Each structure stands twice: as C-alpha cells, then as structure tokens.
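A single protein chain has been removed from this complex, and every other one stays in its place.
As written, the chains take the letters A, B and C, and residue 1 is the first residue of each chain.
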C-alpha cells in the first residue's frame, strides 16, 4: 500500500484548541513547537469559534498542518461519554464540525487536511466499521483530499481506504500496548510511559520496525505514519520534546501529515 | 448597479429549518412549495446537525436555493437577545455557522449560495457598518460567490458591496414601513399585513416600482430583489402563497436568488 | 404496606412543561384539566426557568400537585439518549434539578411533592437498584416528604422504600404490558392503546384489581396508585379525558398524589 512508503519520515500530532470560553486547557503554544499536525477541537466537546480562530492562527504561524477533531456534542462530559447516534446523525455531526473548522481556516487562508475523531467517538469508531465508514464517507463528500488519521490497526483506517479516503496510522508515544495491539487500559499501572528516554526508545522501535511491541514483547506489524503526543500533565511536554529530538537525532524527518512521501501529490 | 437589472424577475425567501432536537417549529414543507430561496438556521439560535440535514434535503428536492442564516449563540433566546461581540468574534461566529452548513450541503451535493444574518444579529448589523462588513468579509474569505441577502436600504447591502460581495436587497411581504424606510415596529397596530389581497398589492407595487411605500404614502426608491415571507402564524402560509401567485399572475418570474438576471454568471 | 390502601382513589399524572425557549411542546393547558399531578421538566432535557415559572403557575391555578421530572443533561436528545454517570454525578444531577424546581415553586407559594425520573434516566433506573437508590437518597436529603413516583414493579419503588422515601406506583393508560410486567416495546404493533373505550376498560381493570394484565392475559399483581397519561399525539388528550371520566363514572376519586389516603398525613 502506498501509505507505507514513508521511510525516513514520520509525523507527530497532538490534540489542540481544547479551551472553551474563559477556560484554558493545555499548553498549545509549547506543543505547537513540537508537533507538525494539530487535531483541532470543533466546538462540540471543547472549543468555540474564537478558540478555533486563535488555534488555527497559531498552527499557521508554526507551519503545523490542521486537522478537524470532531467529538460528541457534550461539553460537560468533554466528549468522553458514550452517546447513541444513528449513522445519519453521525454523518451530520461530522460534517457540521468539519465544515465549521474549514471555514475558520479559510479566514486565515489555510486548509483542513486531516480528520481524527475525538474521545469516545474515536474509541467507538475504532471498533465499529459502520461508524468509521460514516466518518470517512461524510469527510469524502466534503473534501476527498482529507486524510483520516486513524488509530493504528483499527476499523478507522480500513473504513477510510474502503470508502476511498487516504488514511494515516498513528501510534502513541506515551502509552503501552497489549498483545492484541490495543492500548493498555489506563487503570493498569504500566499503561503510561512517563520516562522520556523510555518513550524515545519505544517510539524509535515502532518507527524503525513499522510495528507495535506489546508490554509482553509481542511484535505486531503496523504502518506507523504518525506519533500522537500529549500536552497535558506534568511530564507530557518534556516527553513529547524528547520524542521529537530523538527521532531527528536518528535522522528521521518529522513532517506535517501532508508532507509524508505517501501523501504528497 | 448591475443588481438592479432584474426586470420581470424576483426572488421569494423565508427562514427555514428552525426546529431543534425534539421541538418542531414552522411549516417547512408548505413554505418550501412557495419560496425559491431558504435561509437555513445553523445551530446557534435554532437547528442542529440533523435538522440541517433534513432541511437541506428538502431544499434540494424543491429546487430551492440554500442560504446560511447565522445567529447569536443563544438557543434559549432564539438569537433575539442583543449580545456583545467583538468584530473578530463576529467573524468567527459567521465562519463557523456558514462552514457547518456548507459541509452539510456538500453531503447532498448542494452549495450554500447566500447568507442572511438572523434576528438580533440581523437588526444590529442593519444599523452597523462595522458588523455588516465583518459578516461580508468573513463570507468572502470563505466563498466570494455567496450573495449577501440584505434588508433593503440598510448598512448590510452597502457593506457587502464595499467588501466586494454581491448583495440582494429584500423587502417584507407582510410588514409595513415607516417614512424613514424601516419596518413599522411590531407594537404598532398597522405593522402587519394579514390580508392576502393587501399583501399582494403591497408587494406588486414594491416590485413594479422598485420602491418602498410607507404607511403615510411616502415613496422610498429601493432595489427589490427578494421578498421575505413567513411560515408561522395562522395566516402566514396563505398570505405567502397569494403573494407568489399574484406575482406570477402579473407575469413576474419567481426564481431562486442565484437565477436573478443580475446574479447569473 | 400503607401505600396499598387507596381503595376508591387513584391519581392521574402526566409529563408537562416540556417547551424550551421559543419552542412549544404539548398541550399543557388541556392536559392540566385532566390530570391531578404534573411531572415538570427541570431544564436538563427540556424546559427553562421561564417555562418552569409558567408551568408551576398553571399547576397552582388548576390544583394540580407538582413533581420534579429530572432528566439527563441533553436538550438536543431530549434526555432519551443513554448517558454514563457515576452514582455521585447522578445524585448531584437530581439535586440540582429538584432544587431548581422547588425554588421556582416557592415563587408561587407552592411545593414540589413528588419526583419521577424522565426518559432514559427513568428507563435505566427502573432496572437499576443503584441508580434508583441514588435518586431516592438525594431526594430524601432535600425533602423527606417527597414521594417517588415509580414505574410499577420496578427497582424504583423498591429503592425508595429501602432508602426511607414513600413511593407511588404508576401504570400507563395507553400502553400494553408483556408477561414479564414491562411495557410492550413501541415497535410492536399492539404496544399502544389508541381507542378511548379500550383504554378506559384497561385502566379500570388495573385499578379495580390492583394488577396489570399482559396482552396474553396474564395477571400480575401490582399496587396502582397513579395512571400516567400523555398529552401529545392526535388521540392522547381525548383518550386521557375518557380515562378520567371513566374512573369517575365508576365512583373512583381522581386526586393529587398527595391526597391519596396512603400519603395524607
């Protein structure tokens, strides 16, 4: 598959623009110096039009590619509560949020070039072909050049390719994996990687071998186009910085999603 | 000015898609058989993604051109309460809503071809060059072919033309005007025209003469590109129907905004 | 148990005050002439402070006892979508809505005398002892005289009594039951009773025998303190009216929940 041929390149992405009204969340200014692609909240689980304006502006200033990060309509629950929606409602919900961000990007002469579902919408769609296809289908109707940033080895990437949308596969810098290739649940003591050196080694191995290694050592082959990092928590920014520095020190180019060899036109 | 040369043609528009979640408002199915352009609520003062989906679909089925009807973010107050916003917030607010509708239209292979601010955002911008220019500027950044559907003889049309956006000027079928060319306030007993025959004569005169006549008989020259009708209230649909029939009986073609001679490419 | 001794008396209740902002729902004025207790929406799934004011006022004018009808915080979904909440969040959510209604009732010199969870919160708690106990516990902390209006034979009534709150058990006038004592799902063709005469016979038998009869004829003993009627749909008000008239014609007194013999102090 064409997307696999990204030898020597990788993307780093993070969720950004998660403030709302008077409430600030995250360290966007710091994170934008590390990542090359931003998943921008679209007002349903976080953000509002002004936060989106400010976030898009910062992305443009930092040369970071812009993605839509749509979520369930639940500000209070931050899009982390399961919500029943018909497939048609989900398509409407995706279109609404993606379109809103596209228009705000247009105010800055910018474009939305990828999409990644947030929180529970992300988790549910990772396991649901129907949901993932709805997200991909709605996206393709709006702009067929948008890349679906998918959790590696889940229904998301499969659905995108089936629908005719390009997909990038992401792994996590600061999370471990089980033998089935899923993230170790947060309640497990070994779910997080808080040590910068360990995170760097973890990421380097995944990128070099295009595979996930579980905590028990099992190797799960996997396309690794992008590394997801976080900006919240006491160690997040420093771990993220170390990951980027570690990749570059190894001669790997860290680029926006749109600049990965497999996605360049 | 090019927009004035619509001899023999006029548009009829109405606000549609104002339901929300489980709450139904208006008689969209009936109104869509009368109007040729719809101002579709975008989720801030009314509507939600599914209502927008259903409304766009009905517009497409009825050959009715689609406009964005953005409002202040105040569902409970239906966008009718004044709200302080900076010019930049207003631009973000317009872009967000317009983009959301554009994307939902794209799901149906349709396009948003005009914009008309709702409620208090409409009233405040009619008197404010700054607000009208912000609306026009944001719109133009997103799609320079979108038409600003302006309250006749207000700052809206002026701002649109100044910014470089095309404007259509609208008058009301069921409302009277004062000597200053503004709508007679609703608290006045003669503010509304509920008699179908009178509404027809009122509209025909405005279209034929390209002028508003005040209740005292004063003639105020004015471009008349579109007639705004309403779908709520006991007499609204029948009055609206009579207006369309009256115009067509007089040999005037009632067309979508985009089909007015001055706007056809 | 004391609550069973309501010979010759029954309550009729309905969900009211479900409008929101500019959107009207239901026929509250008509329904208030039939029912003796109202379940008033509290702003999370429907209603707002002004709608609550108007609804409480109408209840007082009609001598109808006032109950809180709390729901999940989801206006767009009308409280009908499942929502994950911890038990503590549910208690907070119940307290917030109940307190809001109590204070608005106080503006009219009235009191909230019962509580009934709405929509999906009602359905989920009917099957969950934990949820029902949380609702009952929060309610009792606020006012130990409030009656829990429970779906007959479910966890709700059990939880209320366990916690030390009085419970009234309700059956439905226009819905049929399965052999397990639950409502026949709406998708079944025989789930609804739209014929007034049949509804009257259905209700009379449940009240006379203090039992539910399933569609197959199975008799399920059950305390019947209250009859739930609906105000929406083409036949709802006339069926509700017939039910009340039928009960009174049979010499049964239709009274507010607080006037049932088992609840009078």
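By our rule, a residue touches a chain if its C-beta (ideal position, glycine included) is under 8 Å from a C-beta of that chain, and two chains touch if they have at least 3 such contacts.
Treat the numbers as computed from the prediction; the structure is a model and nothing was measured.
*Asks:* With the missing chain put back, one of C:52, C:66 or C:83 would touch it. Which one?
*Replies:* In the full complex, the listed residue that touches the missing chain is C:52.
*Asks:* Please pick, from C:89, C:145 or C:245, the residue that touches the omitted chain in the full complex.
*Replies:* Considering all chains, including the one not shown, the answer is C:89.
*Asks:* Can you say which of C:100, C:173, C:199 or C:257 touches the chain missing from this structure?
*Replies:* Touching the chain that is not displayed is residue C:100.
*Asks:* Counting contacts across the full complex, list the positions on chain A that touch the omitted chain.
*Replies:* 19-25, 46, 48, 75-78
*Asks:* So that we can see where the missing chain sits, which residues of chain C does it touch?
*Replies:* Chain C touches the chain not shown through residues 43, 49-50, 52-53, 88-89, 91-93, 95-104, 106-107, 109, 138, 141-142.
*Asks:* Name every residue on chain B in touch with the hidden partner chain.
*Replies:* 73-74, 76-77, 81-85
As a convention for this text, only the chains that are shown with their structure count from here on.
*Asks:* How far is the middle of chain A from the middle of chain C, if each middle is the mean of its Cα atoms, in Å?
*Replies:* 46
*Asks:* So, what's the distance in Å between the C-alpha centres of chain B and chain A?
*Replies:* The answer is 40 Å.
*Asks:* Would you mind listing the residues of chain B that make contact with two or more other chains?
*Replies:* none
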